[in-house]
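A single protein chain has been omitted; all remaining protein chains appear in their positions.
In order of appearance the chains are A, B and C, and numbering begins at 1 in each one.
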Amino acid sequence: MIRAGVLGATGYAGAELVRLLASHKDTEIAMLASKTYAGQKMSEVYPSLRGVCDVVLEEADAETAAQKCDVVFTALPHGVSNEVISALYEKGLKVIDLSGDFRYNDIETYEKWYQVKHSCPELLKVSVYGLCELHREEIKKARLVGNPGCYTTCSILGLAPLLKNNAIETKNIIIDAKSGVSGAGRGLGQAYHFCECTETMKAYKVATHRHTSEIEQELSLIAGEEITLSFTPHLVPMKRGIFATEYANLKKPYTKEELLKMYHDFYQNEKFVRIYDNALPENNHVTGSNFVDIGLTVDERLGRVIVISNIDNLIKGAAGQAVQNMNLMFGLPEDEGLCGAGYYL
Amino acid sequence: MIRAGVLGATGYAGAELVRLLASHKDTEIAMLASKTYAGQKMSEVYPSLRGVCDVVLEEADAETAAQKCDVVFTALPHGVSNEVISALYEKGLKVIDLSGDFRYNDIETYEKWYQVKHSCPELLKVSVYGLCELHREEIKKARLVGNPGCYTTCSILGLAPLLKNNAIETKNIIIDAKSGVSGAGRGLGQAYHFCECTETMKAYKVATHRHTSEIEQELSLIAGEEITLSFTPHLVPMKRGIFATEYANLKKPYTKEELLKMYHDFYQNEKFVRIYDNALPENNHVTGSNFVDIGLTVDERLGRVIVISNIDNLIKGAAGQAVQNMNLMFGLPEDEGLCGAGYYL
Amino acid sequence: MIRAGVLGATGYAGAELVRLLASHKDTEIAMLASKTYAGQKMSEVYPSLRGVCDVVLEEADAETAAQKCDVVFTALPHGVSNEVISALYEKGLKVIDLSGDFRYNDIETYEKWYQVKHSCPELLKVSVYGLCELHREEIKKARLVGNPGCYTTCSILGLAPLLKNNAIETKNIIIDAKSGVSGAGRGLGQAYHFCECTETMKAYKVATHRHTSEIEQELSLIAGEEITLSFTPHLVPMKRGIFATEYANLKKPYTKEELLKMYHDFYQNEKFVRIYDNALPENNHVTGSNFVDIGLTVDERLGRVIVISNIDNLIKGAAGQAVQNMNLMFGLPEDEGLCGAGYYL
Partner (left out) sequence: MIRAGVLGATGYAGAELVRLLASHKDTEIAMLASKTYAGQKMSEVYPSLRGVCDVVLEEADAETAAQKCDVVFTALPHGVSNEVISALYEKGLKVIDLSGDFRYNDIETYEKWYQVKHSCPELLKVSVYGLCELHREEIKKARLVGNPGCYTTCSILGLAPLLKNNAIETKNIIIDAKSGVSGAGRGLGQAYHFCECTETMKAYKVATHRHTSEIEQELSLIAGEEITLSFTPHLVPMKRGIFATEYANLKKPYTKEELLKMYHDFYQNEKFVRIYDNALPENNHVTGSNFVDIGLTVDERLGRVIVISNIDNLIKGAAGQAVQNMNLMFGLPEDEGLCGAGYYL
């Protein structure tokens, strides 16, 4: 049994991790940590977990974590857990970090978009970007994984096959993304008050959202040239989901079938990627699952392709992908604990 | 492997059954039937199931079902599947019926509340009421189970311990119940149009809802006297959940602790019943799970107890309890395939 | 033109008052006060009001309010505005208080249920309970009105005709009430985070909610005997609305028609009360309006009546009734500024 720990277990990503790990057959939950709720049971904070995970929350330090765990998931805001991660890494544990801290190849990009100094740049060199479908082999060998952001997972996987096949112009790529509210986390804010969130929607951080840089990094790698693009996040009144509408100009007049073939080829052995040949993704098809759903339309009139990609932000966009990474890092079947269908309802 | 079939697989209860059976390790989905969608894949009707259950829907008859299956779940409106059930039963299969047809001990009660003539009264004599926590031993031996209604499961389990202990007056019992919209099924209706359903609520079938008779049947059995009560269903703007607020006058001035002890004793070995000692249930604690959550308040001023009981209508109130019944009927661990925590989010 | 001021203009009740006053043809908004947002425009806090009410918020004292206003609405938590109200009252202004402070005839009841000492008991003697349909004549002469609570307005108007006609037993009255989330106010709290509020519901303050005492006070007055009753508030995932389901035992076997006649007679000249003869109220019939909708069912089997009453908590349950009170106090048409239909959508 893999002994797993979660730092930041009571945030939304942390709680989803606990839910997934609790039914993962090769894992035991060895430690859950929370600053705010230390001393309480996980199931007091999330009563949905009563009888499923009644572990008592600790205010864990690296020492304790290292003794109790084989792998630690850190689900805290960026910049907060670097010291702990550094200590855990040195002690030989495997670490999967859900913040933005270990997602970048280039420290300058990180520091520019996050407007902070990175506190352990040396670890950036050994960390691997945990987008399983793109970096599987490196992840298998990694001991520190930077688990990708929710918007980025969805956007990158939506556009990767087109760039790989050199099918679209790299200028004028536009990603119009819509997120459920859990993406904003469990913290309080006027904007997340039910009454100011239901029956309304908005755009935010237009042209400045950090995930832009993460998307650009990965798509540039695939395209083999530097890509900059428009990324616009929106908040829509649903709990879960990243729904991305991506626009790009075609280099020549491809048919829909030709483009779909690129997707089927690119993702041919991917269990968690589902291509839509005759319809388009809808958010309740992925909610509750680790799937990435992708569909597309060719606008022949304009020579443009419109791609829809869609994930559950808490699962494939956070906790599910983290478990998928753990599976890869420990040589388990990649889909262990992640096979369930979404809720639909 | 148990070969399981579902008639009416594309209704909400049917689809939830498919979702649960798809990850039940001792079951294989041997047949899915749907009049409306025969010929299509289950995963075309519910794309959330793509890659999880791509079985093609049939317009199945009893003959086919009997050949392919060991157990058949019938998830059709009352009165519709009696003929098939009768045939399957004769062929030796096990049948779990999710309609109201096989829930009654007394055919007259059924015919009065359902306003139809029962088409196979002889089967009523061998069928067992599938409320697992109350009829476990009979269910284990049954070949035909009438799977309880959602409102009834929630209401009966909420009041049973008090009646068993003779703690409340049997007059003036009031159950004010609130249901999520999936309880109304997948059929179209103006009342279920998103725009006329969100941000609103209503009571319906006040004093006439059929589940009243089912609740009265079971509570009378427990109390050892005939009980009649007020049951008022409401529709609230959420997808899943039965939330019941139950009122009863105490026979003497019990403390909250005394009443809670009755619940702990009554449900001491029940994995799926969770008693709240220091708080009250909330719907997102059970959504997505097979749990029944129960809490209570004693109003000392009025000598009254107010009980809250809460389930997911599609799981413990339909598909989950059906799987629980199957597990019992086949000698499997009762919680097989039902251990997952609820979604919370 | 009546010069109106609002203290606590940026809470939900305050903002709804501003919205209503802005289109009230005999009123001008002379002063809006807010501690938190003083210095900003009202329309910066509520951009829906841009171009409609761009008044700058002040941190107003009694002196300023007295100079600028003829009437002041105080929409602050209980206990907070007594000093200001006292000062304004002495200066001869009319005051409509939306807190619980001036709703009670008996100071002991207030202090028992609110667990605080009333800071200006002398004003309680001159204040009038502002439930327009029951106290119209006193309100017309009043200078200080205690505007009723949302739950109480809905519950009292739902039961008054039955008690007035001595048609129901005064024991075993049960009010099971459901509220939209705006009833909890604009303040932040984990329970009001969109993700923990949508798709779920709960009961709260069972048997202890303060509005119980307010309901008992008024129904006792009508019945001519002291009434105690069960009142259970619930939070349901919609923004607006109080939906109350009331249960009472009939003293003799009345027909539905007989009971409805009591309602039609009792409310025969009431513009804002709508009786349902052939259906039942639904929340989207009142949302956005000052109406009180009432319907009922007689359960002949049990000798019990189930009444449904329904209001918009922010309008008839707060700001609308406050404007209705102002209209009465200033001799304006009672429905001035309140004639609009609800939104339905």
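Methods note: a contact is a pair of C-beta atoms (placed from the backbone, for glycine too) under 8 Å apart; a residue touches a chain by one contact, two chains touch by 3 or more.
In this text the structure is predicted, and so the values were computed from the model without any measurement.
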Contact with the hidden chain (one of C:Gly158, C:Gly317 or C:Gly342): C:Gly342
Residue among B:Leu98, B:Val181 or B:Ala248 touching the omitted chain: B:Val181
Option from C:Arg19, C:His118, C:His135 or C:Lys178 whose C-beta touches the chain left out: C:Arg19
Identified contact with the non-displayed chain, of C:Lys178, C:Arg240 or C:Arg304: C:Arg240
Where the missing chain touches chain C, by residue: 12, 15-16, 19, 22-23, 46-53, 182, 198-199, 239-240, 271, 274, 276, 279, 281-282, 284-289, 291, 293, 314, 339-345
Positions on chain A where the hidden chain makes contact: 172, 174, 176, 178, 180, 195-196, 198-204, 206-207, 228-230, 232, 234, 236-241, 243, 245, 247, 249, 280-284, 287, 297-299, 301-302, 304, 306, 308, 345
Footprint left on chain B by the chain that the document does not show: 12, 181-182, 186, 188-190, 192-195, 197-199, 237, 239
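Here, only the chains that are shown with their structure count from here on.
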Distance-to-centre winner among chains (Cα means, whole assembly as reference): B
Distance between chain centroids, defined by C-alpha means - chain A, chain B (Å): 36
Whole-Å gap between the CA centroids of chain B and chain C: 39
Sites on chain C at which at least two other chains make contact: 195, 198-199, 237, 239
